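Apart from one protein chain that is not included, each protein chain of the complex appears where it belongs.
Moving on to chain A:
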Amino acid sequence: MTELELPPIDYAAIAPILIMLSAAVVGVLVEAFVPRRLRHPVQLPLALLAVLAALTMVVVNADKRVITIGVIAVDGPTLFLQGAILALSAVALLLLGERVVERGGAFVAQAAVTADSPEDRRQAENAGGAGEVYPLTTFAIGGMLIFVSANDLLTMFIALEVFSLPLYLLCALARRRRLLSQEAAMKYFLLGAYASAFFLFGLALIYGFTAGLGDRVAGVDFATVNAAVANSTASPVLLFAGMALVAIGLLFKAAAAPFHVWTPDVYQGAPTPLTGFMAACTKVAAFGALLRVFHVAFEGARWDFTPVLGAVAVLTMLVGALFAVTQTDIKRLLAYSSIANAGYLLVGVLAPGSGGLSGTMFYLVAYGFTVLAAFAVVTLVRDADGEATHLSRWAGLGRRSPVYAAVFTFVLLAFAGIPMTSGFTSKFAVFGPALDGGQVWLVIAGVLTSMVLAFPYLRVVVLMWLSEPGDATPTVAVPGGLTSAALVIGVLATLVLGVAPDPLLDLASSAADFVR
């Protein structure tokens, strides 16, 4: 009997992933065995502790540059992006765990109750919140951590599914407007599965392409793909069709046009804290994967993919900016703003060299904190029926509650890229390297669309401050400690990264080197 030889495993390197996944499993057990009353007080600290522990491990690993088991690459970008995902998740968890603003939190206990039935309305008013939110979120975070560190396309695909499935479920759990929420979840699921199919098909084509490497075994790990791009004897049609399909799968998650169509509906329908989580963390994960795939695996085809992805970037910026102008719902407006930001991030992905890499990573962190602050404010503006997201309801908010209107104004100015906010420095960080790399057209498109985009932001600012509050203007709920903490962290990060971005920029540029 031959002895099975286990590959050597660097447990420290994958510790953050292990911690998050185990916390999720423990969370499931808690949900099964702990009395209902105690679940929330146990689950939230558990999830937060797990995130902090994982973050600690990321810091401990800071100097690690290894590929372990052949499928997980732990290097500068991985650690930076994992750190970013964990830090943003911690803030998002604070929002997800808020139970003061709305009795029982933003998530409904029994999602299976028919939406909009009298029973459903009763539970929306009175019942406690769902506890399974925490293990689902922790699973998603674990999946994202794998996603940004995956060293081959197959692992990446599995990670994609691991973090997507919990998100589909979470989308359906909104306490208010359940029908909208369930519709959003259904759409997200169908289209997500559809996009995954593209990714998988692309993966298969790439595998076929690597078979053309004479002396090496075919495979979908990035080193092999990289070698195949240079030397494969197989038809390049396989490579380019495969590369396109893989890119589409990733661009779907990144919400780039024309694969963005799900974004507004899902952002609007999902419970707002979850929308914040998706806008911040999913974006980091998706762009982390895009960076790794295009900077490591397909590096050799840079001159071929740049024009196509550049066109996608320009289209994304245009779609995001133009559609944002006529939105009448604040969550949809933020969704289109998130689409436009995906376009700016793509500019960073396409900037060659480590400048583009570090700029993109910086942008992801800066944008994540700002967008979390934005959605935190959205959770607070509400009336008896839940959040008041229609823009007309925000008229005169500046009179009713100047503090939150001021915070939201600051956040919008940051989105618009006004200096002294992280929105300015981060745009600078991606446009600069893109110019250095000769991608002038992308930068011009970026500057022009961000001018168009300033218009809808400004409209909200004008609406809040210069309109008279009407009878319909809702009051702003007094936030609980958790939301306040999330809000303060988001706003402070936006300010600090705008005034003194250097430490993080240094960190990003020292981390900007992939292990191959």
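The definition used in the following text is that contacts are C-beta pairs under 8 Å (C-beta built on N, C-alpha and C of every residue); 3 or more make two chains touch, one makes a residue touch a chain; residues count from 1.
Operating definition for what follows: contacts and distances are computed from a predicted model.
A.B. asks: Write down which listed name, "Anti-sigma factor antagonist", "NADH-quinone oxidoreductase subunit L", "Heme ABC transporter ATP-binding protein" or "ATP synthase subunit a", is the UniProt protein name of the chain that is not shown.
C.D. replies: Hidden chain identified via UniProt as "NADH-quinone oxidoreductase subunit L".
A.B. asks: Among A:245, A:279, A:297 or A:314, which one is in touch with the chain left out?
C.D. replies: Of the listed residues, the one touching the omitted chain is A:245.
A.B. asks: Which candidate, A:179, A:230 or A:420, sits in contact with the chain we can't see?
C.D. replies: Only one of A:179, A:230 or A:420 touches the chain omitted from view, namely A:420.
A.B. asks: Any idea which of A:443, A:477 or A:491 touches the chain not displayed?
C.D. replies: Hidden-chain contact among the options goes to A:443.
A.B. asks: Specify the residue from the set A:9, A:62 or A:190 that touches the hidden chain.
C.D. replies: Within the whole complex, the residue contacting the unshown chain is A:190.
A.B. asks: Can you list, in ascending order, the chain A residues touching the missing chain?
C.D. replies: 186-187, 190-191, 194-195, 198, 236-237, 239-241, 243-245, 247-248, 252, 257-259, 261-262, 264-265, 303-305, 307-308, 311-312, 319, 322-326, 353-355, 358-359, 418-420, 425, 428-429, 431-433, 435-436, 440, 443-444, 447-448, 451-452, 454-455, 458, 462, 465-466, 500-502, 505-506, 509
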